[in-house]
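Can you read through this structure? Questions will come right after.
Missing here is one protein chain; the remaining ones are kept as they sit in the complex.
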Amino acid sequence: MPAFIISRVLQALPVMLAVALISFAMFAYVGDPVAIMLGQDYTQAQRDALIRDLGLDQPFFVQFGTFLLNAVQGEFGLSYRLSRPVIELIAERAPATLELALTAAFLALLVGVPMGIYTGLYRNSWLSRFFLTFSLIGVSLPTFLIGILLILCFSVWLGWLPSFGRGDTVQLGWWSTGFLTASGLKALILPSITLGLFQMTLIMRLVRAEMLEVLRTDYIKFARARGLTNRAVNFGHALKNTLVPVITITGLQLGAIIAFAIVTETVFQWPGMGLLFIQSVGAADIPVMAAYLILIAALFVTINLIVDLLYFAVDPRLRVGGAKGH
Amino acid sequence: MSNTQPLLEVRNLRVEFPTRRGTLVALDDVSFEIQPGEVLGVVGESGAGKSMTGAAIIGLLEPPGRIAGGQILLNGRRIDNLPYKEMRTVRGREIGAIFQDPLTTLNPLYTVGRQLVETMTTHLPIGPGEARKKAIEWLELVGIPAAAQRIDSYPHEFSGGMRQRVVIALALCAEPKLIVADEPTTALDVSIQAQVIALLKTLAREKGTSMMLVTHDMGVIAETADRVAVMYAGRIAEIGAVRQVVKHPSHPYTIGLMGSIPPITHRLERMQQIEGSMPRLSAIPRGCAYNPRCPQVFARCREERPELTPAGETRASCWLYDAESEQQVLRAGAHA
Amino acid sequence: MRRLGLAAAAALLALGIGAADARTVRWSASGDPNTMDPHSQNLGTVTMVLQQIYDPLIHRNADLTLRPGLALSWTQVEPNRWRFVLRQGVKFHEGEDFTADDVVFSITRALQPTSNYGIFVDSVDRAEKVDDFTVDVITKRPDPILPNKFASVYIMSKSWSERHNATRPQNTRQREEMHTVRATNGTGAFRLASREPDVRTVLRRNDAWFGWNEPGQTPGNVTEIVYRPIGSDATRIAALLSGEVDFVLDPPLQDLTRLRNAGNIRVLEGPEVRTIFLAMDVNRDELLYSDVRGRNPLKDLRVRQALYHAIDIQAIHRTTMRGQSIVTGTFFPPQVNGYTEAEDVRLPYDPARARALLAEAGFPNGFGVTLDCPNNRYINDEQICQAIAAMWTRVGVRTSVKAQPLGPFFAQIQRDDTSIYLLGWGVPTLDALYSFQSLLATRNGAQGDGIWNYGRYSNPRMDALVERMKTQSGEARMEAIREALRIYREDVPHIPLHHQMIPWAMRNNITIPHAANNQPYFRWMVVN
Partner (left out) sequence: MNAVARFFDSDLWWSFTRNPITVISAIVAAICIGGAVLAPWIAPHNPFDLASLQLLDAFKPPAWSPEGDPNYLLGTDDQGRDVLSAIMYGARVSLLVGFLAVVMSVVLGVSAGLAAGYLGGTVDAVLMRIADIKLTFPTILIALLIDGVTRAALPRDVHDQIALYVVIFAIGFSNWPSFARTVRGSTMVERNKEYVQAARVIGLGRGRIMVTHVLPNVLGPVLVIATLQLGFAILAEATLSFLGVGVPPTQPSLGTLIRIGNDFLFSGEWWITIFPGIALIVLVLSVNLLGDWLRDALNPKLR
């Protein structure tokens, strides 16, 4: 088990290094940070001084090393746009994005998995057909359109739910949560549906496909031949086997949710990392973009690691493989 | 013919597959019975309908396949038209099944013990604790060493032969009266096949269980079965006591098969000496399905379909053994 | 929830507790201030918040006339010396007493190179403390409009700034974050209660503010301002319609009808002191972005006139601006000192004449050119450019619009890297000099001269007139302005389009005086 984790972490390292390199390249070479920082009027002496200040006269690897060292300590410098430490900005925004993404993922799983199981088991019922059609529409609707339509319907016409923002939040240490207030929960509804819908349909289709695949296997036939109850066959044997690939894809989807949050946050002006990123793109705020990228990559790598561990827990074949090393 | 009531009786079984090019008849007019304690071997080439017969008996035909005619009786009770829920109590409890590939038959995510326990607690009035004790007994019975420890192992921790032993334990643990074994040794190493067959045979005899043993290994049949049914293109070509069928086959197809019966472990494909191949279900010729390949074919074979009729020591579906056609053949001078 | 709140309020009223104690106004606009430093960024989005918190020496009324702020009076005691007599007994939000030291400190701070407020202190040499409540400002040259400029210079506490190591305006170069980026300490009507950039900024009423009981404007009753920026137009309007926001500073023009018809929303219309125009490269011998090689068609007056004649400004006014514009033939609006109605005359819309002029100038088949345009700076800026591109194309000048966000747009034109560009010019000083000096004076290195003249228009006569405007006063100065306006009309260095209108939208229960500088003065907002 520890060997397995270590090997996974080691595999993640090159990914993180590659991302860090891209971020650094962006930081150092894209859009001439010196010109951005100096503004319009400057002398050559001022320029040279700044280049020295920033360490831009150092060899590439020294610069990259410094960048990495700083990044590991969470030091990404000041935002060009807001003149505040990048890490602080991101820390402020992370809870909003994570709460939104988790709610959306939860929603997607809570609805998507049962729908997938149902449509897998009862392939020809009218409800399955309805779910399938619904899911196709779900996959075909762009996230931003869903958001706009939900706002139009539930905020403007019906006036039931807020159209933007997080509502009131409660500060728990550095974490600001919207889960503890009524307005925070209300504000969460539309964005999380918008964000979760696409994933929900994706998960539903995935579970269905896996379910069909598993139901065709010999061990399911054998389980039926042993006279086990439908319940035991479908929800014991079939579902558990279905879950293995579903866990992977769901893990990957959680990453996708965080990325797609950029769109949802734009539509709902949700004060998360995605909105910060888009605003930074608009203002060429490279330090924020670089930091966002690295943190997202770290997040994804972590999610992947968790997925691998879950795999490990669900699938005994891996456990033995890991322990015996073959 | 025995006087006792047969354990299993299959009467004129017909299985169809509706497709876009019309309905395919996968099994047509299949009839046979199995007596208590008897081992019936079923042989035939791939696609002859052996496995499908087994699937029809345990009520697990793959959709869209369906039983379109005939009856299946277990102890005189019709089971082919039972609702799914009732049929479930028959499966496992009254008819056990063994599948071809032990690698895929066991759920990889559950320990063998759990799979045994759930089978027993589903069918027998015992609790999990007792079921576990019996599960260890069963594993010992099928020859798993250190069964008490191995019960908590996962399927992938067993070798192929051991897994098939586990499958046998699973098929027998609810003490069914009939086992449908679908090519139980095909996927195994040659060296292990004989052990597993021997185990099956012993257990069936000890427990008084009947068995329908589907295989294309004539050697296995000769070793194990009491009677044998030879299938061709969805029908039974010949059926009879093993010794008779092997020694004195009647149907030209069987004759072709038995042309030279090599020692055990040789497989049907290798000794295939009949020219041509079995027709696809979508292109079964009129008359006798075997007529294009039959060395003794005559006009009637191309027109009418033969029924199973007594032919020497066995029963065969072949016009050669029909009183009427004997005249024709003689007239045609074909029966030289 | 809201109903519950109303019930609670009703209960409070019944108990005789003044409900006026808690009047929150929830306010939104598209942008968020990028700093809380009062001398760093001279941007509307920054000052709209900071002017609630910091007081300048001189305030403006809603009609933009001057009124005493932290200074009670101001006089030009010598040509190069203005004297300000300060208000006594004023305290900063954190308790420091306001004195002359703070004024000297603040003016000096605004003079720092890292300040973006240099244009308001361009004539200032230094500030001198005379006594605790008198300050002299010594100018490099006589500056008659210094008070107008000083209405935009905010006063900070010297001791507080020193304590927080913020004696210079914040600068992105610094690797350390400055305290003033997120904290404030003014003397104004509101104090900063909390701030999350891009999310929420909360201001609370400063009951100790000196202006609450001053004559002139009716004081407001707002006790709390919650500002939440909403970048997306549709979402911002949705928030106003659904009652999540009470006041929107920049409602999109196309939604005004809908807002007016909503029943519970009022749209306050008013002109802004900002003129939209097109400026052209009249300097280079060959345009950067054109298919004409070897010569610059825009250097030819006839071509500039042709482009002018080709614009159907009424169509833009009606359709693109939905009536929310004041068509003009000059480049600053009537509120600005120096405006002369006689010079506010457009060349008429006349496509035939445009074609004739182009042919006359040697372009019978027209030419191709790129029009640079911001897409998020002025009201419907990109749409205006696209409409003009179509109009020009119809007379033969094949125009492609290059629209970009204000960041890259300004970065580009500030390198003079453009052939024709759309610009909107506001006049915070309300004096014509500000426009002439920045937009039409030859760029010569002198502070403020031609710094926004990216077409490099240069006319010695104009430069001379600008110099006169800087120092002269009275009728002589007006004379110079009028002549400069005439030259502007004849030379066509720009094609003027319109003065912008700035509608504000708010819930019915709110009244606030509309201000042409687009600054909401919450100190005068009344919530019923």
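Labels for the chains are A, B and C, by order of writing; each one numbers its residues from 1.
One rule holds in what follows: a residue touches a chain if its C-beta (ideal position, glycine included) is under 8 Å from a C-beta of that chain, and two chains touch if they have at least 3 such contacts.
All values derive from a computational prediction rather than experimental measurement.
In the complete assembly, the contact with the undisplayed chain comes from C:Ala390, out of C:Leu72, C:Ala390 or C:Ala476.
In the complete assembly, the contact with the undisplayed chain comes from A:Ala256, out of A:Leu121, A:Leu195 or A:Ala256. Of the candidate positions C:Pro38, C:Pro68 or C:Pro252, contact with the hidden chain is made by C:Pro252.
Contact with the undisplayed chain is limited, among A:Ile51, A:Leu68 or A:Val281, to A:Val281. Residues of chain C that touch the chain left out of the display are 232-234, 237-238, 241, 252, 254-255, 257-258, 312, 315-316, 319-320, 383, 386-387, 389-391, 393-394, 398-400, 402-404, 408, 412. Within chain A, the residues in touch with the undisplayed chain are 11, 15, 18, 22, 26, 29-31, 136-137, 139-145, 148, 152, 156, 212-213, 216, 252, 255-256, 258-260, 262-263, 266, 278, 281-282, 284, 286, 289, 293, 296-297, 300-301, 304.
What we mean here is this: only the chains that are shown with their structure count from here on.
Chain-to-chain contact here is organised linearly: an open path runs through the chains from one end to the other. Of all the chains shown, the one with its CA centroid nearest the global CA centroid is A. In terms of their C-alpha centroids, the spacing between chain A and chain C amounts to 41 Å. Distance between chain B and chain C, defined via averaged C-alpha coordinates, is recorded as 91 Å. Inter-chain centre distance (chain A to chain B, centres taken as mean C-alpha positions): 53 Å. Across the assembly, chain C contributes no residue in contact with two or more other chains. Touching chain C in their complex are the following residues of chain A: 36-38, 40-41, 50, 53, 77-78, 80-85, 89, 92, 148, 151-152, 155-156, 159, 162-166, 182-183, 266-269, 271, 275-276, 279, 282-284.
Chain B meets chain A in the complex at residues 58, 60, 84, 88-93, 96-97, 99-101, 104-110, 118-119, 122-123, 154, 156-157, 167, 170-171, 174. On the chain A side of its complex with chain B, the touching residues are 217-219, 221-230, 232, 236-237, 240-241, 244, 314-317, 320.
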